[in-house]
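Rest of the complex left out; these chains stay put.
The letters A and B name the chains in turn, as written, and every chain counts its residues from 1.
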Amino acid sequence: MLDKHGIARRIAREIKDGMYVNLGIGIPTLVANYIPDGIDVVLQSENGILGMGPFPVEGTEDADLINAGKQTVTLLPGSSIFDSAMSFGMIRAQKVDLTILGAMEVSENGDIANWKIPGKMVKGMGGAMDLVACARNIIVAMQHVNKRGESKLLTECTLPLTGVRCIKKIVTEMAVLEVLPEGSFFLAERAPGVSVDQIREATAGKLKVPDEVPEMTV
Amino acid sequence: MNKVVKNAEEAIRDIADNMTIALGGFGLCGIPEKCIEALVKKDVKGLTCISNNAGVDDFGLGMLLQKKQIRKMVSSYVGENAEFERQMLSGELEVDLIPQGTLATRLLAGGYGMPAIYTPAGVGTEIAEGKEVRKFKFNGMEKEYLLEHAFEPAFSIVKAWKGDSAGNLVYRLTARNFSPLIAMAGKVTIAEVEELVPDGELDPDQIHTPGIFVHRIFEGKDYEKRIEQRTVSPKNA
């Protein structure tokens, strides 16, 4: 089983040199800490930054410089600031190569739900609907099961959708899964110490298991 | 062309009950603090507010919510605000949640005189209900897009870093966010700035909002610029 840092570390390996990457709130934000050396990546924050750097050193926070999670951040050399129309323009035009975001539920055909629990929690979708509708390359970072032990990888999402047929890859504490075009989760990798049966048990949607499921290197 | 007014009170003098206004800012970053205070004081009611967020309980648009001056919020993200959530769940407050990019682009459309735009955001979700869906090919891929209409708020209110009497505005860092779009979309646009400089001091190449979009401008004093999530790295270097 991976902890959230393990999930972030595994996802970081998906990032290739030269990519522009948008990181969502939560585990995705952690991914920035694990980008391998020698990989040149530019982080986009949808409130209007390219070239986002780490959190500022204490005492140097600037109220005018935050990321999409409203956290104080810094800029790296070569960065740029722009308005929200241009920010979502570059997302919509698929100039951003990779989007990493969290989810409450993902279905076997790649639908995702992450913005609303009717009657309970309505925070809004922020930029998530734009990101999932536009990005060519989306990785979901999520827990395989919820707090009540119920699978979050489903045949169909039960919560209001954020986007349809858009998720291609999921990294959980138990596994790396790919969403196949015909509509099933393909088990690509197991987390260290996790068995195929455990993953099968934790996955409510259709799970396609190859003969050999390699253990992931994190 | 001199667009300078004395203060926030004068700038918002004709914002009346039940109007639709758009306000710049992302979270608490770059919000028009002075005009929001003046709206609270003026106690206009029944406002429809187009703004990406709704502030926090005691700052930003949260102050208007506390006084129940807002009838409807048009936003993309409204977390971090308990009073908001209470009013929304109880039905006191109408809420129109819109994808962030759609919000930005509908404001751009208002500023650029495009009555409607197409975006794939929200296709297949409840956001798409009742909307025209149309297929287009872009970047080698055919997919579905929603038709979304321009925003045309009666008033737009933004906060900038610097401005001049001609109404030209320069924003600082991510305090820019939606503000240039909101400034363009308003039928009447009000700008409050941290520093009002003489005409000719701003570099014409570096204006984010040309003065043609701004009708009233004033310098605000003592900005609080509250930080919503102070995140820092340890001090050892």
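Convention: contacts are C-beta pairs under 8 Å (C-beta built on N, C-alpha and C of every residue); 3 or more make two chains touch, one makes a residue touch a chain.
Predicted model only: the values in this text are computed from it and were never measured.
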item: Copies present in the complete complex, per labelled chain; value: A x2, B x2
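Throughout what follows, only the chains that are shown with their structure count from here on.
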item: Footprint of chain B on chain A - complex, ascending; value: 45-49, 54-59, 61-67, 69-73, 75, 81-85, 87-89, 91-94, 111, 119, 122-130, 133-134, 160-165
item: Chain B - residues contacting chain A, complex; value: 26-30, 52, 75-80, 85, 88-89, 95, 97, 99-105, 107-108, 119-127, 138-139, 161, 172-181, 208, 225-235, 237
